[in-house]
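Only one protein chain is missing from this complex, and each of the others stays in its spot.
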Amino acid sequence: MNRLANFYSEKEAHILGAGFILLLIVLWELIPHLLTVSKGMSLFFTTPLRVIEAGYQLIVENKIQEHFYASAIEFLLGLGLAIIVGLPLGLIMGRSRLLDAMIDPFVTVFNATPRLIFLPLFILWFGIGMWSKIMIVFVGAVFPLLINTYEGVKNVDRVLVNVVRSFGANEWQTMKIVVLPNSVPYIVAGLRLAIGRAVLGVVVGEFFGASKGLGFMIATAATNYKVDVVFVGVAIFMGLSLILTMAVKKIESNLARWRPEEAKTF
Amino acid sequence: MGWVSKNWTLMSSSFIQARNVTLSFKPKSREPVTALNNFTIEVTKGEFVSIVGPSGCGKSTFLNVVLGLIKPDTGEIRLNGTPIKGPGQERAMVFQEFGLLPWRTVAANVELGLELKGVPAAERVNRATALIRLVGLAGFERHYPHELSGGMKQRVGLARALATEPEVLLMDEPFAALDAQTRDLMQAELLQIWERTQKTVLFVTHSIEEAAYLSDRVIVMTARPGRTKSILKVNLPRPRDYEMRLCAQFNDIKADIWNTLKDELSARSLDGH
Partner (left out) sequence: MGIKAIYQEHYRLILGSASVLGLILVWELMLTFLIPLNPFFFTKPSLIAVAFKEQVIYGALWGDLAVSSKAFLWGFSFAVLLGIPLGAFMGWRRRAGYTLDPFFTALYASPLVALAPLIIVVFGVGLLAKSVLVFALSVFPFIFNTFAGVRSTDPLLINVVRSFGGGEKDLYFKVIFPTTLPYIIAGARIALGRGLVGIIVGEFYAASEGIGFAISRFGDTYRLPEMFAGIFVLMIAAVVLTEGMRKLEAVLAPWRTTEESR
């Protein structure tokens, strides 16, 4: 009995947290059994088991795979582009006051604006295919990466830079030995934010002007009142988001162990 | 011959009395830790008493018991005969990490205790201004803590503690976070303020030198669980000045304290609190 009490007090946070989520899921499942759902409402309603069943059906009937791959490609290409553009740009802006001053107004303005506003424009330019989505993902994800890389570079300890310089290092070596390692936690934090934005881009991009993708699947299912399919899509996005975010968080905490303060995230 | 080390006797005229104070902490899913075990001391009114001991011996805990924030498991703690049941106007603490509210100016910080007692604003301002001057920070009333040096912050802490006119000043390693020079300065200033205000002071420190320089008596505690190991009287004349630290008598006192203390500083008591 005492061992049980000890176990509980150690893992209390996890038990309460997981328990609550489980409770909600169970309650959700039980709602139609407990209350009578009116005919009208039942159009909009579904339960966890039905969602799982719908998901299973979609997989078995091979209907979901093409959507999944479409979304995945858009996500990866867009994010990849964001990394390729955002990181170097952030580095350069961090080290060059001139470029910083010149590019900063654009970064500030575009960062404050919800990038999704460009979706109609991108659809106009790139059509309904993959590329408008890739661009929206890119434009959403590039800013957290750029800004965080910039912050990481700017926050490097002057003393360390001077130390390396005193041994005769040039700009490139200084970058490699001091600036980059110092910036890594910031960059990883930026990556975490970028992943969230990228998923957002995929989802919303596929709502409008798309012919495949999980977002498209969700949108068409909604208009056809197939609420369980909607939730299958939502669940997949949620799950992927969670997994990716947790993975990056793990990397972040491993890298941040030597840091006295944490890179500002959220 | 500068000191006397004796067993002490309970005097009924003592101001602060702690008898057999025992206290344990029960952290989650670990063994309970006894911080104080039958800790007994006496302090007379107006005395300056230091408590030294190895890390984790419970000296800060005891200070919090006197302050009234922690209740002992067993034992008695009395002030002027009355049992201590919680914080009270007659006792005020100066904290090692200063504990200034960062969003308040120096003046507003000093006024904190008075504010909580419901003292009207005009009087608060007057008392605070006088104390700010007393600790040598005149002109800094509208500054924020983050604009001050460590020494200055601690002076604000001291002014704040004095504002409610307590009879007992509890000081928990107040100068530990300061650099050596500022520390020396603050010690001298503290003595001056003490002489002027006649408070009873309980001073916790790790520094034998500091304890010897400042106090009338030095209480040496054992390693955890803490008890009184020995009490040494410091027979240096007052007012004390810096030169006294350089004389042979002072070194003898320090040596005695060290000899009493060092057995408690075994490897076992050094690992973790």
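Each chain gets a letter, A and B, in the order it is written, and its residues are counted from 1.
Following the convention adopted for this analysis, contacts are C-beta pairs under 8 Å (C-beta built on N, C-alpha and C of every residue); 3 or more make two chains touch, one makes a residue touch a chain.
Every value quoted in this text rests on a predicted model; they were computed, and no experiment measured them.
Participant: Which one, A:L24, A:L49, A:I128 or A:V163, makes contact with the chain that was left out?
Facilitator: The missing chain is touched by A:L24.
Participant: Just to verify: which one of B:F15, B:F48, B:F95 or B:F175 makes contact with the chain not shown?
Facilitator: Checking each option in B:F15, B:F48, B:F95 or B:F175, the one touching the absent chain turns out to be B:F95.
Participant: If the hidden chain were put back, which residues of chain A would touch it?
Facilitator: 12-13, 16-21, 24, 44, 97-98, 101-106, 108-114, 116-121, 123-125, 143, 147, 151, 155, 196, 199-200, 203-204, 207-208, 215, 218-219, 221-223, 225, 227, 230, 233-234, 237-238, 241-242, 245, 263-266
Participant: What chain B residues would touch the chain not displayed?
Facilitator: Touch with the absent chain occurs at residues 67-69, 86-89, 92-93, 95, 97, 99, 101-103, 112-113, 116-117, 144-146, 164.
Here, only the chains that are shown with their structure count from here on.
Participant: Centre to centre, by mean C-alpha position, how many angstrom separate chain A and chain B?
Facilitator: 52
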